[in-house]
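Shown here: the complex without one of its protein chains, the others still in place.
Here the chain labels run A, B and C in written order, and each chain numbers its own residues starting at 1.
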Amino acid sequence: MTLWGGRFTQAPDAVAWDLNASIKIDQRLALEDVQCSQAWARAITATGVLTIEECETIRVGLERIAYEFTQKKFVFQKSDEDIHTAVERRLGELIGPLAGKLHTGRSRNDQVATDFRVWLMKAVPALSGQITVLQTTLVQLAEKHIHTLMPGYTHLQRAQPITLAHWFLSFFWPLQRDRERLADAAKRIAVMPLGCGALAGTTLAVDRVRLAADLGFTQASPNSLDSVSDRDFAAEFLFTAAMCAVHLSKLAETVVLFSSAEFGYFELSDAYSTGSSLMPQKKNPDVFELARGKTGTLIGSLTGLLTTLKGLPSAYDKDLQEDKEPVITAYDTLMVLLPVLAGALETMNIHNDRMAAAIDDGMMTTDLSDYLVARGVPFRQAHAILGHAIRLAAEKKVSLRLLPLEDWQTLGPFDADLYAFFDPQHSVAMRRCLGGTAPEAVQLQLKEAIALLPE
Amino acid sequence: MTLWGGRFTQAPDAVAWDLNASIKIDQRLALEDVQCSQAWARAITATGVLTIEECETIRVGLERIAYEFTQKKFVFQKSDEDIHTAVERRLGELIGPLAGKLHTGRSRNDQVATDFRVWLMKAVPALSGQITVLQTTLVQLAEKHIHTLMPGYTHLQRAQPITLAHWFLSFFWPLQRDRERLADAAKRIAVMPLGCGALAGTTLAVDRVRLAADLGFTQASPNSLDSVSDRDFAAEFLFTAAMCAVHLSKLAETVVLFSSAEFGYFELSDAYSTGSSLMPQKKNPDVFELARGKTGTLIGSLTGLLTTLKGLPSAYDKDLQEDKEPVITAYDTLMVLLPVLAGALETMNIHNDRMAAAIDDGMMTTDLSDYLVARGVPFRQAHAILGHAIRLAAEKKVSLRLLPLEDWQTLGPFDADLYAFFDPQHSVAMRRCLGGTAPEAVQLQLKEAIALLPE
Amino acid sequence: MTLWGGRFTQAPDAVAWDLNASIKIDQRLALEDVQCSQAWARAITATGVLTIEECETIRVGLERIAYEFTQKKFVFQKSDEDIHTAVERRLGELIGPLAGKLHTGRSRNDQVATDFRVWLMKAVPALSGQITVLQTTLVQLAEKHIHTLMPGYTHLQRAQPITLAHWFLSFFWPLQRDRERLADAAKRIAVMPLGCGALAGTTLAVDRVRLAADLGFTQASPNSLDSVSDRDFAAEFLFTAAMCAVHLSKLAETVVLFSSAEFGYFELSDAYSTGSSLMPQKKNPDVFELARGKTGTLIGSLTGLLTTLKGLPSAYDKDLQEDKEPVITAYDTLMVLLPVLAGALETMNIHNDRMAAAIDDGMMTTDLSDYLVARGVPFRQAHAILGHAIRLAAEKKVSLRLLPLEDWQTLGPFDADLYAFFDPQHSVAMRRCLGGTAPEAVQLQLKEAIALLPE
Partner (left out) sequence: MTLWGGRFTQAPDAVAWDLNASIKIDQRLALEDVQCSQAWARAITATGVLTIEECETIRVGLERIAYEFTQKKFVFQKSDEDIHTAVERRLGELIGPLAGKLHTGRSRNDQVATDFRVWLMKAVPALSGQITVLQTTLVQLAEKHIHTLMPGYTHLQRAQPITLAHWFLSFFWPLQRDRERLADAAKRIAVMPLGCGALAGTTLAVDRVRLAADLGFTQASPNSLDSVSDRDFAAEFLFTAAMCAVHLSKLAETVVLFSSAEFGYFELSDAYSTGSSLMPQKKNPDVFELARGKTGTLIGSLTGLLTTLKGLPSAYDKDLQEDKEPVITAYDTLMVLLPVLAGALETMNIHNDRMAAAIDDGMMTTDLSDYLVARGVPFRQAHAILGHAIRLAAEKKVSLRLLPLEDWQTLGPFDADLYAFFDPQHSVAMRRCLGGTAPEAVQLQLKEAIALLPE
């Protein structure tokens, strides 16, 4: 059964049919299709197209179909072009010709856009919830490591000592922005296309505002032509997903680094590592590598959908059928990645000693510049003086803190108190400004972070 | 002069220097760099690093530099690695060694991120303003064409009659979403990195909340490591720009189509067309083609930045230097495209007669289905009946409205009143549901649209 | 069973396991995995690791597994992490502990790269074959339409008359370039990784040159580190696929246009169209729209893989597991699109009359410029003269050929023979230069095209 065969004299070509059919992916929208059809039945009952009894018969039939889907008992047929056709076909089997009335005044164009948005209205909070799982893990780890010191890096060069709590929280905030972006995207998802018909609006006197509320939308779309072709919401979701993946990729990159023998800061648990089929000694951070690798795929999905949307000429073009696969795949990917990364972080061993040992004297030179600045040396000159100190220490092959005071004094207005600056605790403690790495500042940061998590 | 040469014994390689230098693009941030430096001077004066007199001297020097930039009198030197170096070098020339104090407690890492955000805090409303220019044009055209009829298309096949006003407004709403996305992005742009230093936070007791307010930010960033590496705001801006370009590309595609001889609905004015160097009769819709073509470029820029961000390991990596060129280019592109498209739409001729003539009888068959539905035929059966009517008319080689009543009656419960349905005015008038194409509904839509424009 | 559990004390986390497992996609490589394992068994038999009898036992066991795959009787188990594990596990069930010897001297790193390349060595000629199917259709259509005239367009404006054969062939050559690119890619696919081990090369004295020949490769890879991480061939295949899709998208765009009521040049057969669930009169060119839409997806897949590859640090990183899905999907997509488009083109009706009627006088002005040039007028001046003639005709509201000779003569050195130039047959006949649209030139072009097709 197709929903459109009336004027056609020839059957569709078999391969073209397969190309055309979207059922493989849009069956993910099965329950949403049922839900929207039930709401539509109610809406057109109010206009007199269905009697209350007919509406009830349809409702019960659709309920049965939903049950078949949730029980995985629904049997698709080769002729089911898409989920809408499948549901309508099955409804006909269950309740007879009355099923044919359900499509009155609507089109698959407004129907599919509505189903998809309803699906996303559930997906967005679910994804946001998985993001908070990872955020919670980061917060818990930060709470444990407010005083743990480690080297901070820029350009992957040791730069300044930081606290591990600060490092964990540096991945909390990007995820918080992801949640904010999801919330913003949700506003634009919650606009209902149903009632736009194929392109020009339905001729039925449907109360679209009420229908929208019935389905959980905040608004009915203001322009039918735009509404049946608008896939901004899908692209925006994909952008948000890709951005979130980029954040995970940065976390992943660093954990992979920190789990190397050379860094040795982290050691993943067996449950979240994999071995080598050839090399018995290996313990590989596969889940983090996959998070990084899948980021490429998600960026590609965003690119793909935007490219598909470029230059489409009509209210609805079949090109739009390419919209669901990338969105659903991106969702599935993140829904798995987020809890796995949280689990891997939670269960890994952290080698505080290795991190502490990696903090070297050179990382305190900014502080010594500040020391000079406090003694009236302009910053640029102070910076140069420390540069010379480093060269001197290198020539003498000693660590900076072993350079004798007389050497320091040939370079600038130093006193014996300079040596106190080589204590990394001192270094981090000085960065107590809002957003800084000092334990004192991190405590405040943590409080702010926790307040953003759901209870 | 570099800001970092102290410990280096060798001069930079010349080609490597060119590669490294970002001055070609970041000079676009010159005024923002001055603005942020002035605010920083005030902030560190409050901590005692500068005296009030020193702060004033710096302010005046920076004012002079701003003047040189706006007057295009600022002379860059080969050694100016980036805009921050250029400004600091020039400040030194103007006010002497005191200039060296300005960099106390900050780093180019927090500085460039702050400059860039300040630039975007100006760019976003400017771009939003240009979007309203095009929206206003669309509204004005819609106001003139509430009763103008044209064919509506899906799959580029004639589908149902619509009003031209509805068509123009179908491009208003996507632009409105673009403005909303820009407004949402603006919230995340308005978070200040200054005071984060290179990565770990400044050691000065700077009041970052006050500094943020001074620069027009709504918030100081909560985590220094995240803050110096966060380029979400740039990616989000690029996504919004690419999405906006996709909208323009769809408008462009349709205008190109409608300006073809075959459609003949629109005729561009000479001022917004170009000719052919070979074919004297040609009048080409170049500006619309460029809008469509540049959409590809903008999607590529978004892809590029996200790809650059993927998997970066440290708080700050030099890879981030690739962030400004795509953002500034995307902004420049849209700032030109939007008013040009508005101008081209405003000045084009619209051939109402061609559009009216293109509405054929087949486009009213949905309405005739509704007619049957009103007479108790289930929708699916009604759809099939009309399919047969079309085949019958095709076999008889007549237009549907010329099919005699007896033919209709062999197919379904038709009466003579069916012929009234071939009036396209009747067709559009029936779609008076919220968001529909009926003049009555479009009046309401217009009112809603106008309310969203700034006065 | 994992192939690596020895040193691990904890079972893998269930969700992490799912994330990690690649079996859903890499089971597509099942037969290639068997084929490569058989070749490996032969190769290590030559080194003495296996006896000839053991080799034969393994061969027979693998043959049985291949049979199970082709008969779809192979039963995967939850613990089958990837296709290599599944095959090795099953081999153990069939032949006992001897199966454990097969993995001697190889790693999944070289194994998967080899399987994938073997798969592509079959996929490339198969895809090339489907391209020739579409090319053949284009050639056949061109043969029928050497003298059929139609308007040629630039900027979607009517430009000059062309022959329909020339138009069909304009899609032949891009496909020919696609086949050339595939052939070039094939050279780089045919380099064998097997024997590279995990990264450093196998310790067995395997004759890799002979092994390569055994598997149909032209070469054994020269550097093991590069070889286990090299996915250039996958990216190059994806680029070629995306480029091919871009070509299909241009064909699709034009067919969609030409199938519109406004152009009316083509009419798709029922077998390759779809109807509307709402509008009984619609006949939609869905397959062409899908070709255009899926182009976005393929461009996204290419982007995705390149992004995944960016910045990978080691010889083998798990990120590489993202390589197969986009390649296999791109292949599947094109293998369906190409024959469907060929079928749709073959079966469509072509309305020669509509095309002929769309050729207007303005399209011959370039020829009239040439006429003036032949009479000594510099080209630029001739171009301007014709521009004025067009304006004059527009003012007089007549077609150019109805402009009286005296009018022409006020503009330039025209004689009565100018009117012959309004015959489009004359216009195309003049373009007999190599590559031109004249039937004479197209005959030669066709001959060249046919020579490139396999017999």
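Just so we're on the same page, a contact is a pair of C-beta atoms (placed from the backbone, for glycine too) under 8 Å apart; a residue touches a chain by one contact, two chains touch by 3 or more.
Everything numeric in this text was worked out from a predicted model, so none of it was measured.
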| item | value |
| --- | --- |
| Partners of the unshown chain among those that are drawn | A, B, C |
| Contact residue for the chain not shown (choose from C:T57, C:S259, C:T295 or C:T333) | C:T295 |
| Option from B:P151, B:P222, B:P280 or B:G436 whose C-beta touches the chain left out | B:P280 |
| Selected from B:I23, B:L138, B:L204 or B:I299 as touching the chain missing from the view | B:I299 |
| For subunit B, the residues touching the chain missing from this view | 2-13, 15-16, 18-20, 84, 103, 106-109, 197-198, 256, 269-284, 286-287, 289-290, 292-310, 313, 317-322, 325-326, 336-337, 339-340, 343-344 |
| Interface with the unshown chain - residue positions in subunit A | 153-160, 256-257, 259-263, 275-286, 289, 303, 306-307, 310-311, 358, 360, 362-363, 365-366, 369, 383-384, 386-387, 389-390 |
| Contact footprint on subunit C, counting only the chain that is left out | 3-9, 49, 88, 97-105, 109, 152-156, 159-162, 166-167, 169-174, 177, 180-181, 184, 187-188, 195-206, 208-209, 220-230, 232, 235-236, 239, 242-243, 246, 249-250, 252-254, 257, 292, 295-296, 299, 302-303, 306-307, 309-318, 366-367, 370, 373, 378-381, 383-388, 390-391, 428, 430-438, 441, 445, 448-449 |
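The rule we apply is simple: only the chains that are shown with their structure count from here on.
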| item | value |
| --- | --- |
| Centroid-based (C-alpha) most distant chain relative to subunit B | C |
| Subunit B onto subunit C, rotation angle from CA fit, given as a multiple of 5 degrees | 180 |
| Subunit A-subunit C separation of Cα centroids, rounded to whole Å | 32 |
| Residues of subunit C touching at least two other chains | 256, 275-284, 286, 289, 303, 306-307, 310 |
